[in-house]
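Just one protein chain is left out here, and the rest sit where they should.
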Amino acid sequence: MNEVSTHPVAHQHTAPTGFIRKYVFSLDHKVIGKQYFGLALVSVFIGMVLSWLLRIHLAYPDYHIPLLSKLSATGAPGGVMTPEYYLSLLTMHGTLMVFFVLTNAPFAAFGNYFLPIQIGAEDMAFPRFNMMSFWTTFAAFVVMMASFFVADGPPISGWTAYAPLSAVGGDAGPGLALGQDLWAISIAIFCIASLLGALNFIATTLDLRARGMSLMRMPYSTWAWFVTSVIALLAFAVLLPACVLLILDRVAGTSFFIPAGLVLSDKLQAHSGGSPLLWQHLFWFFGHPEVYIAILPSIGIIATILPVFTRRPFLGPKALIGSMVAIGFLSYMVWGHHMFVSGMNPFSATIFSIPTLIITIPATIMTLLLTGSLYGARMRFDTPALFCLGFISVFISGGISGFYLAQPSLDTYLHATYFVVAHFHFVMAVASLFGVFAGTYFWFPKMFGRMMNETLGRWHFWLTFLGVYCVFMPMHYLGLVGNVRRYSAFVDDYLAPLIPVHRFITIAALLTGAAQLIFLWNLIWSRFRGPVASENPWEATSLEWSTTSPPPFDNFGGKHPVVNHGPNELGMDGPDGTDFLMQTAPPKNS
Amino acid sequence: MGKAFAVLVTLITLVSIAFFFLHTWWLPPNISTTGRAVDHQLEETLIGTGVLFLAGQLMLGWFAWMASGKSKDAPAKRFPGGAASLVVTAILVVGIEILTLTFVGSKAWGAIYLTPAEPGALRVDVQAEQFAFYFRYAGPDGQFGGIHPEKIDDGSGNYFGLDPANDVAARDDIVVGSLVVPVNRPISLTLHSKDVGHSFYVRELRMQQDFVPGLDIPLHFTATQVGKYEIVCTQLCGLGHYNMKAYLEVMSEPDYEQWLKTQAGQ
Amino acid sequence: MNRKLLCLLPAAAVIFYSVTAGAETPTPPGGATISGKVTYTGTPPKMKPIDMAKEPTCAKQHATPVMTENVTTGPDSSLQYVVVYISEGDQGSAPPSETVRYDQRGCQYLPHVLPMQAGQVLQIFNDDQTSHNIHPLAKVNPEWNKSQPAGSLPIDTKYDKPEFIPVKCNIHPWMHGYFVVLKTSHYAVTGQDGSFSLKGLPAGKYTVSAWQEQYGTQTQEVTVGGSETKTVNFTFKALPY
Partner (left out) sequence: MGVDVQDAIHVGQKLGGSGLPPVIKSPRVHNVALNDRPERSETGVWIGIFAIVMTFAALTSAMIVREGVALDWRHFQLPKILYLDTLILLASSWTLETALAKIKESESQFSAGMAWLDVTLALGGIFVVGQVLAWRVLAGQGLYLATNPSSSFFYVFTAAHALHLIGGILGLGYLIYKLSRIKSAANTTGIRATCLYWHFMDGLWLYLFVLLLARM
């Protein structure tokens, strides 16, 4: 009776049989999590190859890539990309990475797979929504990819799609007709998918926690996914209408973002009175929280994994969770720092810069807590642990440069230079991906029942860690010289001398990219040949490690886990000689 | 393993810092009256954050070193003072950093953006278009002609959309492809865009300001060094973005007057 | 100085080539000829010097600044770059096999006005050190807009429907020219002296049209017999602004 009334989900059904229901249109959050993971993996490698092409073009403008002319004869006649095609690929690199990788991998993929298990639920609150949100995301992906194959190729307006460039259509240049339509539609679809997903995450966390799983007993990854889903719910709810208005401006002749009296290709545009800044405000109101949508889950993942390898409880759980919530809250007050020189009221710049600087406090707290929990530990340096250390390092590097850009007076010099590129790649892209790597090496045994190869894993870490510094640290120096971003060639007198630096970066990028192939190979090899994983190979404490690897269809084989302990009871005398206590272990006092 | 990481992270940190402080790659000399404050601000930030960066990375390396190769029975030490001490440190250190930076920084920002141009400033109109800048001087009559977008015609060199047929003030307006200004004289720019968003960026002036279609955005500066500097576009504006540039030519007062005469002659 | 001259020589050659190109007609020698001169009355607008400061590689190719070409005048009030062609009376012919050449050199379009027959192959060359984008603002024919980086292959294209198409380069906004796509094979562009001649016309009644980019089109009826030569002059009214 008590059992029934406290436990969320009632009696079992049997797992679906048949390929379609089991692997394609599956309602199982674990399958959906893997689907997201797969989609992110495909996207990240496409995005990476794009970045290779961009880097090669910047460093060796005359280098012919025959394959490229195959991909687009007009975009790259004879294998050398045109300026517009460079911008097309740039836009696609940004869009794919931000939306389909940094939003999907740490949040949607791992969140889907592990949030329900970590709180002892059998599935998401709304499995059908869950399936829908993946397939909607997939649809968005297909539409986005389609823009590669339309007449003028993908849009050239960057992932921020600033109006009016993105709004006036083909008169503004190649890729801005059909390509930009597809982009806007794809992003709108993506918003719907993310809203469904976020709703599901929140409802699940609120309603489906196992008996004894109080909020403060949730693993930090779950906390991160929960906070992130709240951010996502509000952020995408703003981007969606923004995209709809953009689409209307493009196809229905409205004037939300297009002012009067524009002359493009010698044609006076028919629009009147719209506000380009309105788009920027709406976009960045989403765009800045999006940064935290990308990074918070990774912080949560790291904070969950690190203690397992330092073999001791996390230093200051409350401070960590508090910081996450604070960041989530503050992330909605700082969007204007993307617009210091945008022509908005200069007074508001000073207003926006203050919360922007303040947001570094919770960030610093989290970084110090992570670092502090290493102090005097008996650490196990398996690959996940290495990526945790790497994460802390790149997060510091990326966070520091934030101090510069948060100040309007310095932003007037550094805005839109490679300094910005370096900053957000470190703090958002690389840091977030290190979290994903750590998560992959850590959870792979749980997801696929086999361990990943340790040697390959270490090689992957060392090369990647050194590589990202070689790629992104020099970009700070380029930024200080005033090297403008989003240039397809460096024709200005003061930029030509910087080409050698770009060559160095390009070579480093190619090598770092190549190192990711080790990771890919490790995934494939371990999936089939890796040593079989035990139930709890890392001696971790959270619920996913109290079930089989991989978990059964209903996660706990009909059992209803009862939680008696916090998320990391480590570095103490556990049962039969171990140094840890599972969350499900019987209470100490009994 | 932890020791290896410690070594690597320390190495990376020192090399990175070195290039910052050796000024191997650095800003060009400042030539504006407001730029000095920006440079000062940059130095402040550089030192402040440099210390944080160094401390953070080295602490990470050091702890990783300590945490490696411990024997099973070595006692696990807890961080002195626990989380509380760290939280307090973070709030204090970063808080102080923030306060100083905002206090100093807001002055630098104010000098550029929150104070209007001096009354006697030389007015120059800037038109940005895909993918060039054009500059307009009032000409002998000191009057700017009105702007009529429908009159814009690149083919006949009417980049601003002037209407000389009906607008006398427009007839002697001087339109050129370079921004030529006298040294040590306040200049007040008005930025228009004909088509999409662009940006006005001169490194030596320590200045960047977007053009927003539909808005006339003011910007003012005083150049203190005679010379030729590059104006580049920093707001993605289409396929020719990378090649959207012009030159800022700062001349001595007489040279400038001479130049103005020859232009008015044409 | 010498180098500048050297740079100019080929340019001049191309102008000559392309201006005369129009006059050569596929029909056998003999036949009637319509020739004449295009002039203006009134004051034409003052052509402005083009400021190429933005593109040093181009600027240094021009000893004296290039002028705008929307109303190009010559000695004794002659008008250059006027396209004179048979608009009616010519039953048209298959497009000739030879290609029309269009050059971008020194950030200028050579020639400024390029006549061609519908369906004739057009080859666009970039002879500069910098990248151009060619954007023909066609309305009847399909519109396109392509970059042509320095040293890249020529762009081959053709237009199937008769149209006067303005051509522009966004990277160098001053670059402005015209593709004039005609049904007839009898056309010419007036030279510096404003003269033109349409050769090898079969006897018959023709409507001759003269098109100037700013002043539009004028037409005259002409009847020519066997191998006579008739003179037809056009006069456009010019305004200072």
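Going by the order they are written in, the chains are A, B and C; count residues from 1 in each one.
Methods note: a contact is a pair of C-beta atoms (placed from the backbone, for glycine too) under 8 Å apart; a residue touches a chain by one contact, two chains touch by 3 or more.
No experiment lies behind these values; they were computed from the predicted model shown.
Asks: Among the chains you can see, which ones touch the chain that has been omitted?
Replies: In the entire complex, chains touched by the missing one are A.
Asks: Touch as defined at the start, partner being the missing chain; which of A:Asp207, A:Glu454, A:Asp493 or A:Glu535 qualifies?
Replies: In the complete complex, the chain left out is touched by residue A:Asp207.
Asks: Just name the one of A:Gly79, A:Pro127 or A:Gly571 that touches the chain not displayed here.
Replies: A:Pro127
Asks: From the list A:Leu248, A:Leu268 or A:Leu510, which touches the chain that is not on show?
Replies: Counting the whole complex, the residue in contact with the absent chain is A:Leu248.
Asks: Which of these touches the unseen chain: A:Ile32, A:Val238, A:Ile302 or A:Val394?
Replies: Hidden-chain contact among the options goes to A:Val238.
Asks: Pick from A:His281, A:Arg380, A:Arg458 or A:Arg503: which residue touches the chain that isn't shown?
Replies: A:His281
Asks: Pick out the residues on chain A that sit against the missing chain.
Replies: So the residues of chain A touching the missing chain come out as 5-16, 27, 122-123, 125-129, 195, 198-199, 202-203, 206-209, 211-215, 217, 233-234, 236-238, 240-242, 244-245, 248, 252-256, 259-260, 272-275, 277-278, 281-282, 285, 553-554, 563-564, 587, 589-590.
As a convention for this text, only the chains that are shown with their structure count from here on.
Asks: With chains as vertices and touches as edges, which is it: line, ring, star, complete or other?
Replies: complete
Asks: Report the pair of chains linked by the most C-beta pairs in contact.
Replies: A-B
Asks: If you average the Cα atoms of chain A and of chain C to get two centres, how far apart are those centres in Å?
Replies: 55
Asks: Per the centroid of Cα atoms for each chain, what is the distance between chain A and chain B, given in Å?
Replies: 30
Asks: For chain B and chain C, what's the span in angstrom between their mean Cα positions?
Replies: Centre-to-centre distance between chain B and chain C: 44 Å.
Asks: For chain C, jot down the residues that touch at least 2 other chains.
Replies: In chain C, 130-131, 133, 147, 166, 168, 170 touch at least two other chains.
Asks: Please set out, as single numbers or ranges, the residues of chain A touching at least two other chains.
Replies: Residue numbers touching two or more other chains: 82-84, 173-174, 266, 489, 491.
Asks: Which residues of chain B touch chain A once you look at their complex with the stated criterion?
Replies: 1-2, 5, 8-9, 12, 16, 19-20, 24-28, 37-38, 41-42, 45, 48-49, 52-53, 56-57, 59-60, 63-64, 66-68, 70, 72, 74, 76-79, 82-84, 86-87, 89-91, 93-95, 97-98, 101-102, 105-106, 108-109, 112-114, 129-130, 149-150, 152-154, 161, 194-197, 199, 201, 203, 206-215, 217, 230, 232-243, 245
Asks: Flag every residue of chain B that touches chain C in the complex, lowest number first.
Replies: 129-133, 153-157, 159, 164-165, 176-178, 238-240, 243, 245-247, 266
Asks: For chain A, which residues are in contact with chain C within the complex?
Replies: It comes out as residues 62, 74, 77-78, 80, 82-84, 170, 173-174, 265-267, 489, 491.
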